[in-house]
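Attaching a single structure in structure tokens format; questions to follow.
Of the protein chains in this complex, one is absent; all others appear in place.
A, B and C label the chains in the order they appear, each numbered from 1.
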Amino acid sequence: MTGGVTYLAGRGEAPGPGALPPLAESVDYIASLGKPTAASVLKAARDSGRVAIQPRCGVGGHQEMKALLRDLEERAAPDFLTLTIDSHTRLKRFEQALRTLNLSPGDLNGYPLVSHGYRRGRELNESVAAPLEIRHGSPDARILFDVAVASGITSFEGGGISYNLPYSKAVPLEESLTAWQDVDRVCGELAGLGLVVDRELFGTLTAVLVPPSISLAISVLEAVLAARAGVRCISVSYPQSGHLVQDVAALRAIPALARTYLPSGVEVHAVLHEFMGVFPKDRGHAEDLILYGALVARLGGASKLITKTYQEAFGIPDTRANAEGLRLADRANSRLLGFMTVDEQRVGEELDWILAEVAEIVEPVLAAPDTIPAICEAFAEGLLDIPFSASRYAKSGIIPKRDDEGAIRYLSTGSLPFSSRTRSRNSELLKGADAAGPVIGSLLAELADDINYFPILFQEMDSEVSK
Amino acid sequence: MTGGVTYLAGRGEAPGPGALPPLAESVDYIASLGKPTAASVLKAARDSGRVAIQPRCGVGGHQEMKALLRDLEERAAPDFLTLTIDSHTRLKRFEQALRTLNLSPGDLNGYPLVSHGYRRGRELNESVAAPLEIRHGSPDARILFDVAVASGITSFEGGGISYNLPYSKAVPLEESLTAWQDVDRVCGELAGLGLVVDRELFGTLTAVLVPPSISLAISVLEAVLAARAGVRCISVSYPQSGHLVQDVAALRAIPALARTYLPSGVEVHAVLHEFMGVFPKDRGHAEDLILYGALVARLGGASKLITKTYQEAFGIPDTRANAEGLRLADRANSRLLGFMTVDEQRVGEELDWILAEVAEIVEPVLAAPDTIPAICEAFAEGLLDIPFSASRYAKSGIIPKRDDEGAIRYLSTGSLPFSSRTRSRNSELLKGADAAGPVIGSLLAELADDINYFPILFQEMDSEVSK
Amino acid sequence: MSPSERRVVILGVAASDSHAVANHLIAHALRGVGFEVENLGTCTPVEEFADACDRHPDAEAVIIGSLNGHVHEDLRDLPAAREAGRITCPVIVGGNLSVGSKKDPRDLERLHELGVDRILSDPGQLVALLDELRAARTAERQLLVAS
Partner (left out) sequence: MSPSERRVVILGVAASDSHAVANHLIAHALRGVGFEVENLGTCTPVEEFADACDRHPDAEAVIIGSLNGHVHEDLRDLPAAREAGRITCPVIVGGNLSVGSKKDPRDLERLHELGVDRILSDPGQLVALLDELRAARTAERQLLVAS
């Protein structure tokens, strides 16, 4: 029964150059490619205890993109390669994407796949051995997804919450959740045709001071929706906070959450995004952070790691910096580092707390009869929330804060439905940190310090609070 | 009273181009250079808990050498830079060195400082901010040392045993020990003039499967001689065996041995030489080993680390590879790796054994009235020994072997004056390893496997034994 | 700033750009020193800035952040909006103003050509710049009155 399988674009605007081939043809094309799917590479990584490595990479021009992928593969042989999509395309500003592509492709901050069209997508796919993933930030990715599948790409990032709230201002959640349900349903249908698409959720959200339980709770909700729509392989990504115990616990929470909230037929992988906030500028400091992130991924049992580069603080990295970031991160897979351990007892405690916080956030929503409306309502009321929202559709009523050790806690839990036990633990943990200065007035300075945590730790910058 | 201070060359052959300036002038020159001495950089590193980083580097041509030093400093800012001397100069084959320098400087495996002369040495010294060390392998380094001091270089590697047995075939130990006593005496006199020269001993010896207690015992003897001659800053280098607990224990043994065998006025630094045996060929594997070595240096509390490069298995590295090796090693100094620990109890046990073995080797020698003749005699009788000697003046009667975990033990202790307790521990530890195959006939294969430990561990090579 | 004084600025992030953190912090900081901030938030096309100017004819400046490298395309309609007299106050831009890790000064010139008046890197200098611009305008008005 494949009658239901159609391109989503048929339901929306017509994409770039020319119509897409029939879907079944794309599935055959992928089989004929003779390269592993993203899902199988992830599984192989987990089975072998290796953390698969993946860069972010995307430039506007087609030849430049091909060269970039090939160079990265040649220099660093990552397990995955990426097409990072430009931010016009993300917001369906296809006209602007096309204009910039024609006038000045170097001005694009990613590869406008829709404008280039699926034939070029296939060409990129064929030019490297590693499977490709599309990374973007589109509240409504249906057109992009169609072109991606037609290009033979087997991994697609995003979700109805995580690719809306951090990435757009005025797209109602219902709209993005519905659009992503469409994407996930096609993934389900493709699975029926024998092609398992890896759907990575963007737990990184707004990246800056995201409390682990917020990241994981939103991924749980997106994962539940995806699994219901038929998705069979889900990667739950989590952004490194910078605190070892917290990060290892958060990564280890992912399989535990999958057991609790997802059907057993779904493969779930933990993915670490190397620190996504303000990066140190000095090359050595940036490299310290890159290596640290990769070690955290290993200790946390992640299947995959998305790397950063020593140019992160400056702009989109050049090829060499990107390759060096990959190579450095890959050192964490070294056979010689088996001696590294983490304080298991502290990780265990932190893990329990993370699971409790996530449960308190997601369970009221999942208890409602209809999940999508329940999510929209919860965000409207602040029962679900994220810090620093780019969108009007989240309240950003929570205030994150680092504790004395650097772990991210809740200074204000906003309207999150937390138990008093959770609330008092958070304020307990922040007591020391608060003591640093009077709360009134210095809040902004303290926030700035927490945002600039690594530049300050590496003494690239003075603390605002201690000024 | 500086009347005793003269150039050693006055006592030997006349070196390269032109006579050397008066020694006092060189001391003034060093003071005027306005850069820290090697000894002060070592002290600063130890005080700050940082492992200072140093490359090996040396090419034949002068301009090329200057460019190499500058490039390395610009790209990787190591704490020390090196002039690695070519192997003609090491053996006082000055004529061959000069001929190759004139005909084809690229054919030299190091910088022929004597042929270039001290003025060029000063030029090199002035062209970089880091202090320079001379690394060579000369059984009789007196001429080279004179030119080094005249060049304003404040660190000089070698010793009467460690720069003889691995580096020449037919130089009697008495000759090299006496020549090095001359060097050390001038260091003492220079200390009187206010210039403390760092004298690094070459505990690496023949580099391949050197049992830690052999390396350390020989360094103790050289250090005792150096301290008696007036040397005030001694770096004891130790070659990474590849076994974490053994290496950390060996590095931590260095300050303990200094307390036991050296006068308290002498500064002693532990230096790790990143793995000096057969390196893996694959770049990633080599990099894993480089990072591992650097982490071992940190865990062992070394003041300094001499780095390798991913081209080690192939030949003298190019500048980029050298810089990348330095940068990678420097990651071990990361502030973010404070969580790394080592099994302190096992390190403690291993440390006790190392100290016991060293004591059993050195104490009979140090008990003799005259140390130099006692050393020569002990080597003649095999009471002192090293594996794989390049020289006739060591018996190479000991046979090293890796135990099940990869630590280097004694399969045969030769004529070393070991207690039965030490001997039986070593055979205990090798029981498992021996069980791998019948001893007769397979010894050579087992030795080959131990030599090729890392290529085999990284599956670049098959084990000979299991063939 | 005296408590009676009312100073209004229009703030936002460029059209294709969703980087919110600096925008949140700048709004907080300006409000903290007494400004009335009409914060249009992320993903704000030139058209929306122009509409806000219509609503706030007394706005001292339009302050636009851009981090994602797309500022030139995102401000493509700025010359037209100025031409049409819809944005008359000074336009200040700050952030990460081109794609890539190596920055070319030409990219800043291109912004001036689009009609951007001032480019700032440190938001800490915003208040001083706003004061300077106001002083200049006052002087200009006095000049007009005098002539």
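Note that a contact is a pair of C-beta atoms (placed from the backbone, for glycine too) under 8 Å apart; a residue touches a chain by one contact, two chains touch by 3 or more.
Nothing here was measured: the structure is a model prediction, and the numbers come from that model.
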| item | value |
| --- | --- |
| Contact list for the unshown chain, restricted to visible chains | B |
| Among B:Ser151, B:Ser215 or B:Gln311, the residue in touch with the chain that has been omitted | B:Gln311 |
| Contact residue for the chain not shown (choose from B:Gln54, B:Thr82, B:Thr100 or B:Ser235) | B:Thr100 |
| Identified contact with the non-displayed chain, of B:Val51, B:Val197, B:Cys233 or B:Leu447 | B:Leu447 |
| Footprint left on chain B by the chain that the document does not show | 86-88, 90-91, 93, 96, 99-100, 106-109, 137, 166-170, 206, 208, 311, 314-318, 321, 388-392, 396, 444, 447-448, 451 |
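One rule holds in what follows: only the chains that are shown with their structure count from here on.
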| item | value |
| --- | --- |
| Count of contact steps on the shortest path from chain B to chain C | 2 |
| Centroid comparison with chain C (C-alpha atoms), farthest chain | B |
| Busiest interface, counted in C-beta pairs | A-C |
| Whole-Å gap separating chain A and chain B, where each centre is the average of the chain's CA atoms | 48 |
| Whole-Å gap between the CA centroids of chain A and chain C | 31 |
| Overlap residues in chain C, where contacts from two or more other chains coincide | none |
